[in-house]
Every structure is written in C-alpha cells, then in structure tokens.
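Removed from the display is one protein chain of the complex; every other protein chain stays in position.
First chain written, first letter: the chains are A and B, and each begins at residue 1.
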Amino acid sequence: MKLAVFVSDFRNTVDTLDRLKPEKLGVILVGNGVYHAVIKENGAPSPVLKTSADFYALAEDLETRGINTANVKNNVKVISYGDIVDLIFNDYEKTAWL
Amino acid sequence: MGKLTIGCFSSLVGSMSLDFAVKLAAAAIDKGHKVDFWVSGNGTMLSIKDQRSFKDYSSLEKPLKELMAKGLNVTACEACAEARGYHKDITMEGFKRHSMDWYLASTFSADRVLHIGGE
Partner (left out) sequence: MATTKLGFIVQRPPYKSENPKLALTHAIASQSVEVYLNDGDIVTAEVAFIGDGVLNCLKDQKATEHYDISSTESHIKMSLLVDVKVFVCKEDLAKFGLTENDIVMDAEEFGADMTVSVVPFQEINKMMEDVNHLLFF
C-alpha cells in the first residue's frame, strides 16, 4: 500500500502514524499540522518528523501562520494544492486524514 | 484524468478543513480531474445559501459556485442537514441532498478518496 497521510493537527497524531505500516508512506502537513515542519519543543524537532516517510508541507498554510517557507526542516518539501493533487493521484494509492 | 471523491464532515466555521477541501477540489478540477464532494455532519453548513460574508468567518459560497459552474458535483447528507434545520428551501441552488449511500456510491467509481472527518 502506498499511503498519503494528511496531518492537520499539531498534537496527538504520532501514535497512529507509528502504527501504520504501508510499503510507502507520505506525510502531508496541512492546517495546524504544518507546525510540525518548523516548531521545536525544548530544542527537539517534532516527533512526527522521526517517522519513516516522505514529508510535505502546504505553502499556503505555512504562510497563513506566519511561517517563512524557507525555514522548514530540510526533509520537508514545501508544496502547493496542485502538488497535493499530483501526489495523491500519481504517488500514492490511498489517503488518510488523521 | 481521474476522479477524486472528497468527503468533509467539518463545520464551515471553526476548523478551516472545508476551506482546505474546497481549495483542493479547485486544484483537482484545474488539472482536469472530476471531483465529487460530499458533506455530512457539521459540514452540511456549507449547503446553506445567502450566507453573509464576514472577514472573521470562513465563507465559501462564492468559490463553491464557481467550482459548481466548472462541474463540481456537490451533495449534502440530507438527514444531517435536516437535523440542523437546513431545509431544502435554504439550500444553495445546484447543491444536491441525498442519503449517505450517495457518498459510498461515489467512492465506487473514484480513483482516489480523501475523507476529512469532523470535529
């Protein structure tokens, strides 16, 4: 299974993420989920980013929250709505909104 | 080109998940995909016509009408709408109302389904 998981909250999604075992996992950070791409807590990056996955963050939602897209972690790709459409049609078979 | 079915159960005001869903639908239609859009639960708030637009609240009637003109197929859960007093006479023109099996039927022919749960 190639699964694209949408993370739209800043809290309480790591447990479920950890338990999903798809062959290929993409994590698309949207809404308040984009904080995972930049915010450190006590100096440590979000545990979400420790998941074995490809990471994406929605540019509009970063900018909406006052986050410069240049400041996201290196392993997170900043994308547009059009990119999300291409990802879910071309790179993944199923989606899950956590 | 494919078919995307989006289900969104979040309210129009308060979560911005419907804003996300409508913007994603727009991006998919712009790329030539067919999009079915189902709202249930608090998401049925989207179906009410003539909502007054304030900058402090999400307002999606205008972009939704533009997308419907481009072929967006949008349907509300009739029971969820009626339970909230959203009757047919205040439903946006072109916004369909059906029972929940409509959503499941839409997934039958969908290449991709994005289900966005509610609050």
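Going forward, a residue touches a chain if its C-beta (ideal position, glycine included) is under 8 Å from a C-beta of that chain, and two chains touch if they have at least 3 such contacts.
Predicted model only: the values in this text are computed from it and were never measured.
The shown chains contacted by the absent chain are A, B, with contact judged over the whole complex.
Of B:1, B:90 or B:104, it is B:104 that touches the chain left out of the display. The chain not shown here is touched by just one of B:24, B:74 or B:113, and that residue is B:113.
Hidden from this view is one chain, which touches subunit A at 1, 3, 15-16, 19-22, 94-98. As for the chain not pictured, it touches subunit B at residues 7, 9, 40-42, 80, 99-105, 107-108, 110, 112-113, 115, 117-119.
Heads up, the rule we're going with is that only the chains that are shown with their structure count from here on.
Of all residues in subunit A, those touching subunit B in their complex are 6, 8, 30-31, 60, 80-82, 84-86, 88-89, 94-95, 97. Of all residues in subunit B, those touching subunit A in their complex are 2, 4, 16-17, 20, 23-24, 26-28, 30-31, 33, 111-117.
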